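A single structure is presented below for examination.
Every protein chain of the complex appears in place save one, which is left out.
Take a look at subunit A:
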Amino acid sequence: MTYLPAVILALIGLGIIIKNRQAVLMFMGVEILLAAGNWTALLAADQHLISQHVAVFVLFSIVVAAAEATIGLSIVLRLAQRHQTIDVTRFSTLRDGRE
């Protein structure tokens, strides 16, 4: 029961990813998912894990999420520049754009 609020937040993040087809909005869902994971880890400090380990884990998770967002959003920008859209259903290929 301790983890259920964090699970609900993670489900909302998942719902955002499922519902939207725009890359930026899907990104927001991923960020909420990651933040819910951090929350779960912090709750686990009370019951199962040593608090310093959890704190370092959450710190690393925040940094990795920031790095992921930096690269992911630059990919979104590049796709928008190339295809004039951020609708992920329009991107059907991974090949290079130089035809």
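As a working rule, a contact is a pair of C-beta atoms (placed from the backbone, for glycine too) under 8 Å apart; a residue touches a chain by one contact, two chains touch by 3 or more; residues count from 1.
The rule we apply is simple: contacts and distances are computed from a predicted model.
According to UniProt, the chain absent from the figure is "NADH-quinone oxidoreductase subunit J", selected among "Protein TusC", "AtpZ/AtpI family protein", "NADH-quinone oxidoreductase subunit J" or "D-methionine transport system permease protein".
Summarising the interface, subunit A meets the missing chain with residues 1-2, 4-5, 8-9, 11-13, 15-16, 19-20, 22, 24-25, 27-29, 31-32, 35, 38-39, 42-43, 45-47, 51-52, 54-56, 58-60, 62-71, 73-78, 80-81, 84-87, 98.
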